[in-house]
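For chain A:
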Amino acid sequence: MLEVKNLISGYGKSEVIRGISLEVKEGQIVTIIGPNGAGKTTFFRTVFGFLPARQGEILFENEDLTKYAPTVRVQKGIAMVPQGRNVFPFLTVLENLKLGAYTRYDQKTLQEGIDLAYGLFPVLKERKSQQAGTLSGGEQQMLVIARALMSRPKFLMLDEPSLGIAPFLIKEIFRTIKAINEEQKMTIFLVEQNAPVALRVAEWGYVMEGGQIHMSGSAQELLNDDRVKGAYLGKKD
Partner candidate 1 sequence: MANFIQLLIGGVSMGILYGVVAIGFVLLWQTSQTINFGQGELVMVPMFLMVALHIVLKIPFWPSFVLTLLGSGIMGYLFERLMIRKLLPGGVLVIVIATLGLSGFLRYGMQIAWTPQTLFFPHLFSTKPIELGDIIFSPEDIWNIVLISVIIIVLHLCIKRTKLGMAMQAVAQSRETAELMGINVRHIITLVFVLNSVLAGTAAVFAAPIFFVRYDIGIFLGVKAFVAAIIGGFNQIRGALVGGLTVGLAETFAAAYITTAYRDAFVMILLLVVLLIKPEGIVGIKEEAY
Partner candidate 2 sequence: MLKKTLISISILSLLIFFSSGPAAAAEKVRIGVVIELTGAGASLGDYWTKGVKYATKEINDAGGILGRPVEYKIFDTQSKPPISVSAVKKALAWKPYALSGPIYSSSTLANMFLSQEAKTPQNVGSENWRISTKGSKYIWRTSTQQGFEIPKLLSFIMAEKKPKAIAMLHVNNDYGIGAKETTQKILKETYNTKLVAAMACEQKQADYSAEFSTLRRKKADALFVYLLEEEAAIVYRQVRKMGLKLVLFAPNSGISEDTLRLGKESAEGVYGMSGFEYNAPEPNCVRVSKWFKKQYKEWPDNEFMKGYNSVYLVKTGIEQTGGFDKAKYSQKMHNIFITPKVQKNICGGNLYYDDVGDLHAWDYLVQVKWDGTHAKPKIVAALPPLKGPDSSKKTKWYEK
Partner candidate 3 sequence: MIRWLFWGIIVAILCVLPRFLGDYTLYVVSLTYVYVTVAIGLNLTLGYANQVSLCHASFFGIGAYTMGLLLAQGWSFWLILPLSGIFAGLFGAVIGFPALKWKDHYLALITIAINIITFFVMMQESWLTGGPTGVSGITRPSIGSLSFTSDINYYYLLLVLFILAILASIWIVNSKWGRAFRAIGLNELAARGHGISSFNYKLLAFAVGAFFAGVGGGLFAPLLRYISPDAFTFFISLEFLIMIVIGGMGRIEGPIIGAIIVVMGPEVLRMAEAAYLIVYSLILILVMLFMRGGLVIVLDRLREAIPARIGSRR
């Protein structure tokens, strides 16, 4: 579904992504794990179009995306949940959700989307007329994921969904991610520092370090790999 070939990008004079090639197959959950500063977020921002690609191709359903603005990529069926809590703080939860469906015009899909969001995260229904800025961190993360689903994407990109969230909520969020993948047949592309959680839901994984892919394999293989274990999985697991 998504194929990245020899991608190079960065900020100013520095080159952060130094030739990355990878593939995400339709229907799968694929994750990139790696240490802080490996360039995972930069890679995501390049794929979504916030950063221009300096070289290489980003093929989505065999079409090169590099020439399109982020807006167009949304219309092509890509949605991204960026790092941090990117809610519109002065709009209500419901208004936030409606904005998620900005590229979808008809009332029916809108209502379906809202029902789906409320089904996945019932707490959002309770808070629907509250200003989004007043929600807790975990609730904001749920809202952001739900909002990304509102555009009915075929391909959902999630950047560090576990960042700064209470541990019991992390599990719930990942359970939901899995559910979205299974019930909605949505392809999910995930960046996570919390490797064990990510690899447990994913089917395929890449390990990124210093702007390059160091390893790849099925999630199960990576979970059992000694090097990965030593570097990212820590003692607890």
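Rule of thumb we're sticking to: contacts are C-beta pairs under 8 Å (C-beta built on N, C-alpha and C of every residue); 3 or more make two chains touch, one makes a residue touch a chain; residues count from 1.
In picking the candidates, the idea was that all candidates are chains of the complex that A comes from, given by their letters.
Computed from a prediction, not measured in an experiment: that's the story for all the values here.
For chain A, the touching candidate in this complex, among 1, 2 or 3, is 1.
Contact residues on chain A toward candidate 1 in their complex (touch as defined above): 48, 50, 69-71, 74-75, 79-80, 82, 86-91, 95, 98-100, 102-103, 133, 147-148, 151.
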